[in-house]
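All protein chains but one are shown at their positions in the complex.
Just so it is clear, A, B and C label the chains in written order, and each chain counts residues from 1 on its own.
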Amino acid sequence: MNAQPPASDTIAAPPERRESLWTKAAYKFRRDRVGVWSLAVVLVYMAIALGVVFGWWATSWAELEGGKWEPPSAEHWFGTNIIGQDIFDRAIYSTRTSFEVGLVVAILATALGAVLGALAGFFSGSWTDEIILWFMGVLDSIPFILFVAAIAYSLGDTPYAMHVAMISTFWITAGRLVRGEVIKLRGQEYVEAAHAIGVPELTIIFRHVLPNTSHILLVQATITFVAAIKSEVILSFLGIGVKDGMSWGLMIAESTQEVLAGFFNNFLAASVLLFGLVMAFNLFSDALQDALDPRTVAES
Amino acid sequence: MAGFSLRTNYCVWPAWVVLVLLLAGCGGGSDQPDPSLEGLRVYRHSTEGTPTSLDPVQAATKYSNLLVINTYDTLYSYRYLARPYELKPNLAASLPEISADGLTYTIRLRKGVRFIDDPAFPNAEGREVVAKDVVYSLQRHFDPATRPQGAWLWQGKIVGIDDWKEAGSDYSQPVEGLRALDSHTLQIKLVKPFPQLAYTLAQGYAAVVPREAVEKYGREFALQPVGSGPFRLESFDTARAVLVPNPDYRWAPVDIYAEGYDPDTQSFSGIEAIHGQLPPFVDRFELAFVQDTSARWNSFTKGNEIQIASLPVELADSVLQSKQPVVLQPEYAARYHVKSDIEAGFVYQSFNMDFPEFGYHPDPIQAERNHALRCAVVKSFDWEARNESFYFGLGAVFPGIIPPVVPEFDPELSRDSVTRDVAGARQLLIDNGWNADNLPELLYGSTGGVRPRQFFEQFRAWLVEIGYPKKKVKLKQFASFGDLNKQWRESRLPYIAVGWGLDYPDAENTLQLFYGPNAAPGSNSSNYNNPEYNALYEQAAVMQPSPERTRIYRRMNQILIDDCVSITGLSRTAIPIWHREVIVYPSSQIIGGYYWPYIALSDGAGGIRQAQTESP
Amino acid sequence: MELLQFSVRKLIAGVPLVIGVTLISFLLMVYFGPDKTFDLLGKNPTAEQIAEVREQLGYNKPFLVRYGEYVRELVTFNFGASESTGEPVTSLLARTIPVSVALALPGFILGNLLGVALGLLAAYYRGGLADKFIMGSAAIGMSISFLIVIIAFQIIFSSSFGLNLFPVRGWDVNSIGDYVSYVTVPTLATVFVALGYNTRFYRSVIVEEMSRDHVRTARAFGVPPAPLFYKLILKNALIPIITRIMFSIPVIIISGSLLLEQYFGIPGVGKATYDAIVTGDQPVLKAVVALTAILLVIVQLLTDILYRAVDPRVSLK
Partner (left out) sequence: MTATPLLKVTDLAIEFSTPQGRVRAVDGISFDVYENETLGIVGESGCGKTVTGLSLLGLIPSPPGRIAAGSIELAGRNLAKLDEAAMREVRGGEISMIFQEPMTALNPVFTVASQMTDVIIRHKGLTRAQARREAIDMLGKVGIPAPARRLDDYPHQMSGGMRQRVMIAMALACGPKLLVADEPTTALDVTTQAQVIELIGQLQREFRMAVILITHDLGVVAETCQRALVMYCGRIAEQAQIEPLFRSPRHPYTHGLLDSIPRIRDQRLTQLPTIAGRVPDLLNLPPGCRFADRCTRAQEDCRTAEPELTQAGQSAFACYHPIGHQPAEPVA
């Protein structure tokens, strides 16, 4: 957790309580057994994903290595699929896809939310704010899955259509949270001091105010990560998700035709791995939230 | 500081009550039969696709076509049990009288056939179907306002029809080649011989509609068939349709021998029970549109839901005892019948010859290299594996584009073009200077969904085996078939994977797929344009079936094989499976949809279930 | 009178939202949406036929003209007929929306009632075993994909491999019995998936309200737990609850449960809309989008009025 606000110049130093917020949070988090374990699980998944990126394993996920629907064996741990591809390799490879989708969407959506939310919050009451709020309201109003489908279809065959679709809806929550926090921070002395000595507004926003919302952004990013992974599965099932490569959603989509024949390998491999990651990330996110919430000090 | 307890329990008892009640309530649901259907003979059908429009001019899909030909009358239809498919008169009184030059067709209509009662008619009473209705129904394909999809069948073939359209599609103006000579005689004059004309009149496109209804319902006509067919539509939405027999239809006792009954292959279905009986044999025909394979199978095996489905390929090994012939495992055989139903059509993949990377190239040397590349891809393709993975291993793999269901099929043709030869393919690439660096990127276009993706992955793996870099074989999935179709029609994809369903059992229907003038936006998505082939096509197209014509067809087929334009082909085998209580010999082909009126329910004792009013 | 003025003001203030929603949706779904042309053409079209269909579909007109036409249709709420089936859009909506509502409502109500009940129990036994168990289950429920639940539930409850209690799919509703039999499995799936989220939500709302100063005041004056919970705390908790429930309404009505409708073959508006997006059926999309926007404005108005009824601090001014 090194998302501390960057050291700032002497004039408008962020309040000291930030430092203590992060150290306290780290302290609290370390004492949260569930949180630590879930983080460990997430890290294991991440290591698997990195291994795929670097080509250490699951390199032959696309090759036809065996017969149709071979049962699990030493060679194919989860058996093979309808065209003889190794299901274990594909499930492992999909970890990477999940992380890619989750990270890209979480980072970009949170960043977009942070920027627009900070602008709206800092200039709250102005036209900038009105327009951003209007935009949020509008995007919020279109039912999620239809909106995503519409974007995915209008971008057609772009491999990143799904990412774009998710980012353009998921940033809103982050945006609203940051906006609220910035409105609070705006009234603080150090911001007013920076104003008084003529620090440009954008510098104030992005160097002095925004870093102080980083605890909110971090939690929101983890929540978005989970949402993105779960959405990927459904969108891939509907055929508007992952275009290139392999994902758990595609594996589950593939399995819907097989489970009734008793071929559960695709279904189990994908859903168990998916469940594990989502569960771990959910718990991690909760623990993080608790750790960063100043109100939970006295709680058991 | 937040947590405190209220120490006494009773403030949460309502929460407990809610929980307990809800959980108890959840167990209560049950499956009850609809009392209003008590005693009715209900048959529950299923198809894997949903029809969109029921207007005959838009009956482009198998699913629309099925409903159209069963609610409307067509001049001709196919015999129920005859294989290969045989045409028979339907609304027409007999097969057409054709002039010696093959240009004038005279068709006499059955008398006394009436449209169903509908508010569109005076007094809401259905009137008689006359020859003018047939003229009107065909004219509609040349009226852009109706958004017709079948015009290509007759375009440039019926005298004056294109001019009629050009002049503004005015129904008050006559078309020279399409006339009602009297109330029950229709005359069609052709520009050039069109031996397949009678077949086209058995398609849903040619179903006969009353002008009154078209004008009364406007766009909604597409949802409200007003025909003279064996059924009338009671309700229709995206999930299902309900049909009831048309009581005024010309029902007649069934003569299964006249329908082409073959005891050797068909007696298992118990079809003899309907011989001599007077249809309709069901009172209510429910048709569910179930896209999802597993949902369809679940519904089928429940017992009280759909009674017919196609066997999911995933289940072949657990349900079937043997595949050739198809025999069910005993526990299934006790409940179901099954048959193997080879497709009247085939799947194939094709290069788009418009693309200089793979197809025609102004430089003859490069053109030759491209030819070698195409042939290498053809050799890489493992039709047997494709068949094994996705078609129970029961599909018919055949060289070229003349599929086994048409009479012109040549069983003796060399199977080299459908035999995998990795070493040969590699050698071919090396000989022609192809290597991983200079091989062009191959973009594989398909619709969305799981199956097309599996097809692609399998194909890519094969290409990788002949030395194609994995990164150069790319999948491009499109949102809808319309979008993919658009890419083909606009010649924007270098490689197409496609299936073709026969509109009629004549190889002309597949050979036209490579006829130069049919190039994009036409049906020739390969944009193949070979003068020799084109000339042969033009020659054969006007010929009546004959050994000479068959020879020309086969010559054309060979040209296509030699040019390595297409990787082809496979006629898929569907395995319809149905409950034993249903007496039917189904066909899932677009030309096979005429069996619905003959479907009967068994009485469990070798006979058929009679309507309740007749049996005490 | 105050209410009427407020409503009018609020509806006028909703105009930018309607414009925004329709503009963005129109742009995405209709203008850049899939091309319907080739769905409406046969296997072997000519360039002339393609041009005719494009003309009929209005693809050749500039964006502003098309949007302008849309606005006119929006005002008169006359969107014509589906390009796919020819069914008038109004009758399509009238046919599909009740199905979606009937499908989604039981799950929605049960999910929320159970959520409140479990949230209350968890809050009540806060920190105790019951709380840990309930919240642990909620975390598990939240981590299972809806898709997996649907597939599993269909096999468990409806198929001959499982309990075989309910119809696998379809929607052939003529009586209460039919309704119950068709709606049960989708409802169970919805409840299963929504419950985790709902329980967490209600628990946090209730815990939040329980920790308010005025609750301590009430206890300091000897208010017994039952009125404290069901009168004092619940009325305060109603604001977030109303918000959550009201803003679910447009979603229930418009997108329904697309996945459920798709998987269980239920002819609801979610599937109809999805099909329209996939095939570029402009009239249906236009109508659905317009309906969404209008519903939203109405829901916001109703929500504000409800807030007012619950919380005297909210002013309608």
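Assume contacts are C-beta pairs under 8 Å (C-beta built on N, C-alpha and C of every residue); 3 or more make two chains touch, one makes a residue touch a chain.
These numbers come from a predicted model, not from an experiment.
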Per the definition of touch given earlier, which of C:Arg54, C:Arg95 or C:Arg219 contacts the omitted chain?
C:Arg219
Logged for subunit C, residues touching the omitted partner chain are 126-127, 212-214, 216-224, 227, 232, 235-236, 310-313
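Following the convention adopted for this analysis, only the chains that are shown with their structure count from here on.
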Taking touching chains as linked, do they make an open path (line), a single closed cycle (ring), a hub with spokes (star), an all-linked set (complete), or other?
complete
Mean-CA-position distance for subunit C and subunit A (Å):
24
If you average the Cα atoms of subunit A and of subunit B to get two centres, how far apart are those centres in Å?
45
Starting from the mean Cα coordinates of subunit B and subunit C, work out the distance between those two points in Å.
37
Mind pulling the residue numbers of subunit B that touch at least two other chains?
1-3, 292, 294, 298, 479, 483
If a residue has to touch 2 or more other chains to count, which residues of subunit A qualify?
153, 256, 259-260, 299-300
List of subunit B residues in touch with subunit C within their complex
1-8, 10-12, 14-16, 18-19, 22, 26, 28-32, 34-36, 52-53, 55, 58, 60, 144, 147-152, 155, 218-223, 237-240, 286, 288-292, 294-295, 298-299, 301-303, 305, 479-483, 485-486, 489, 512, 518, 521-523
Would you mind writing out the residues of subunit A in touch with subunit C in their complex?
134-135, 137-139, 141-147, 149-151, 153-155, 230, 233-234, 237-238, 249, 252, 255-256, 259-260, 267, 271, 274-275, 278-279, 282-283, 286, 299-300
Contacts from subunit B onto subunit A in the complex sit at residues 1-3, 292-294, 297-298, 312, 314-315, 317-318, 385, 388-390, 448-450, 453-454, 457-458, 460-462, 464, 470, 474-479, 483
